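Heads up, this is only part of the complex; the chains shown haven't been moved.
First chain written, first letter: the chains are A, B and C, and each begins at residue 1.
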Amino acid sequence: MSTQIKKIGVMTSGGDAPGMNAAIRAVVRTGLSYGMEVVGIKNGFKGLLAGDIIPFKSSNVSDIIQRGGTILQTARCKEFMEREYQERGADMCRVFGIEGLVVIGGDGSFQGAEKLANLGINTIGIPGTIDLDIACTRYTIGFDTAVNTAMDAINKILDTSSSHSRCSIVEVMGRHAGYIALWCGIATGAEIVLIPEEDRRTNDDIIKSIVENRNRGKKHFLIVVAEGVGNCQELAQAIEHITGIESRVSVLGHLQRGGAPTALDRMHASLMGIYAVDLLAQGKAKRIVGYDNGQYVDYDINEALQMKKDINELRLRAVQILSIK
Amino acid sequence: MSTQIKKIGVMTSGGDAPGMNAAIRAVVRTGLSYGMEVVGIKNGFKGLLAGDIIPFKSSNVSDIIQRGGTILQTARCKEFMEREYQERGADMCRVFGIEGLVVIGGDGSFQGAEKLANLGINTIGIPGTIDLDIACTRYTIGFDTAVNTAMDAINKILDTSSSHSRCSIVEVMGRHAGYIALWCGIATGAEIVLIPEEDRRTNDDIIKSIVENRNRGKKHFLIVVAEGVGNCQELAQAIEHITGIESRVSVLGHLQRGGAPTALDRMHASLMGIYAVDLLAQGKAKRIVGYDNGQYVDYDINEALQMKKDINELRLRAVQILSIK
Amino acid sequence: MSTQIKKIGVMTSGGDAPGMNAAIRAVVRTGLSYGMEVVGIKNGFKGLLAGDIIPFKSSNVSDIIQRGGTILQTARCKEFMEREYQERGADMCRVFGIEGLVVIGGDGSFQGAEKLANLGINTIGIPGTIDLDIACTRYTIGFDTAVNTAMDAINKILDTSSSHSRCSIVEVMGRHAGYIALWCGIATGAEIVLIPEEDRRTNDDIIKSIVENRNRGKKHFLIVVAEGVGNCQELAQAIEHITGIESRVSVLGHLQRGGAPTALDRMHASLMGIYAVDLLAQGKAKRIVGYDNGQYVDYDINEALQMKKDINELRLRAVQILSIK
């Protein structure tokens, strides 16, 4: 297998996600196995503009596959929306001899990658976000770890909720997407899951459902709410006021972004990293790596950014059927 | 060892804590091994007043040693502060033939136990609270699990805090006590730990310390704050405003009360449960079980409730010395 | 959707797997939501023969989604290979009025299910085994939990292996399949993974690879071996004898079968349970539920038992590329 590309870079961009380190490791070692030079760009596009670029040997990525966070760190970079900064970024790549660039991040990061690609830098995107909100792929690195972390936290909350016969309302992450909420809700047996993809249920509707469950003998209740839905405190007050059931809100927050990645995240991150460098080695550019139908695929960035994604119907049904006592 | 007592009860009262089930199991099986009848009183003193009392066989407490929460559930019961309800509680014990009662809970619960004891019921208290805020004992059931849970959560927050070069401010539980905060702070290498037992440091003082650490090369920061100190949002805003370091607050909340108990909690809960029933079998009453000097001891409830407890000086020093980069 | 079936049964059969309880819960509650009666058959086909059958209400499966093992217990039943016992099993179904039967287990259990189907009982198989060795489906309940459990154990072994500059040889489960080994190997950065699906590498070949890694500066080594390959002790002795590197074997054993199921296992188990009862409600029989291309599907049992499955090439390549220091 021959390749024209001699030097590639890798960065993590946007919000961090568990498994990003495993992806960095895979990109570095696959690149080296092709005989390429590999450099790391720190702090995403912000670091690219600053020339915050470090050379990578294989040993630099030893012992990181199991670590949360990202050794390259990450940052959001608004300036990169502007043409001027995009050109500066492309120039910086040329100055450092970076011919191919792997960007690990979400939709926002891919927009930056697309601009660089238009300016002649071979860019490949790897989907890395806990939110699973990238339409062209069934999987995004970090999702499984985030779901398991949130699920474990909710199970702990259920212990005390059950001891005190309470209603627990737990807000999980996901920005505008309800995947984490839906998975956690099914995995913990939540009575109600509120996600932005569905029409907002009224508080009255929710309370009615809780009272019906109480009438069937249920003594403690769990409502999982996606970040993008909000208004948990108001809901808690309404439930407590109307039913008399003590109701407490927990906002799980940033702990959902960290922790050692699960096996699934390490696997997807490793294989997507290999796949991305394979694409560069084949002279491809402006692609996003996806996972579909049990294998890795790739799409044109523009095309990928236009796609839409639906919530699985069976999962919505699962919430309704399975939590009834 | 012969005993006059033929029937004992056990309840959990106040806030729940991991390990309470292990203590219930120990009380039940030790009681049965003495040939006593054992009953469980549900929902603490509230359940006692309601006569919510169930007989216990050995198999009823199988497979619970590893469970968080409490199978007897718990509740707070304000009425039990009043003489009338205390007498009703004592009467209910007599109606059910309960001669000895083991109360697993915190200071508030022991006050209730003391009242019952004055009315002729042999009561023994077992310290069960995640807050470690009972003066007569070096250990309270649930503390170790809560600290480990909070520590793990903080370590996850540190992953993302470090990826983004942030300052994380994490509020942990403990009511008026700073033990959980102090332990978590040392165990996670926090730069600053704020506890109610120490004079409140000014925001300026805290910010100065963060800036000094930044000057030494530190890029992310951790402040652990005990529930009893509060004002985390205000602190975060001050730090971000003055230093420009992005600062985020996480309130860990109720997940700290749940989860499978650690080995230490299962051990203390098991041995305190045995010890409590031993006391009843010896005809003792109105005692609180404690742990001191590597062994289990017991104190008169009144005496115990008067004791005071200090924060260990070496631990305070540890925060200062060990977090300096 | 109308259904003729009035009563269904559910059993777990063969080796147990984390998530089986989540599947039982889903079968029970989906059946009840269709207005069916649902019974549980204890101890697999052995319990069927013995008439060890219990009625299920919705509350009987409360609080089990997060539990390892199976509340219905399981057993292997050799007699069920014989026609006589199969007929007895079908008769027992008729005696209890069981018109549809969901069997959660592996290939062996599906053979039993097929026999029952031939005798007129509507059977549906749900793939439940940690080994992932069922050809008609990309997923089998329990796999993800087992992989994460083994991965966590190996990461702990790596801590001490690294402290002592050792070579660790870890045998993981999987019977005749190498999936657990391959996933764990990639997820922990093993230098070498030995699976039954590949030609056995000679000890000399393995030792050469270790020495090359040592020459590149690596100081500790990890070899993950699938159960179906064996001979770990002999390999350890050869490595220690020829290279002088202290080599230790760990056989992870039965702990890989237990533990709270991961989110992925709870999700697949829940949705496969719903899907299986949907099939029964639609009057289908003799089907196995599978997961493919991101959705649930079903196959004729006979057809499914004939299918073959390959190890993913990209994963084999990942072991080689990614572990090179």
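Note that a contact is a pair of C-beta atoms (placed from the backbone, for glycine too) under 8 Å apart; a residue touches a chain by one contact, two chains touch by 3 or more.
Keep in mind that what you see is a predicted model, and the values were worked out from it rather than measured.
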{"item": "Given 3 placed chains, full-complex copy number", "value": "4"}
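Note that only the chains that are shown with their structure count from here on.
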{"item": "Angle, in degrees to the nearest 5, of the Cα rotation that carries subunit A onto subunit C", "value": "180"}
{"item": "Cα-centroid distance, subunit A relative to subunit B, in whole angstrom", "value": "36"}
{"item": "Distance from subunit C to subunit A - Cα centre to Cα centre, in angstrom", "value": "28"}
{"item": "Whole-Å separation of chain centres (CA-atom averages), subunit B against subunit C", "value": "40"}
{"item": "Shared-contact residues (touching 2 or more other chains) in subunit A", "value": "155"}
{"item": "Partner subunit C, residues of subunit A touching it in the complex", "value": "25-26, 29-30, 32-33, 58-59, 62, 65-66, 138, 144, 147-148, 151, 155, 183-184, 186-189, 216-217, 260, 262-264, 266-267, 270-271, 274-275, 292-294, 296, 314-315, 317-318, 321-322, 324-325"}
{"item": "Of subunit B, residues touching subunit A in the complex", "value": "12, 16, 18, 67-70, 73-75, 149, 153-165, 168, 248, 250-259"}
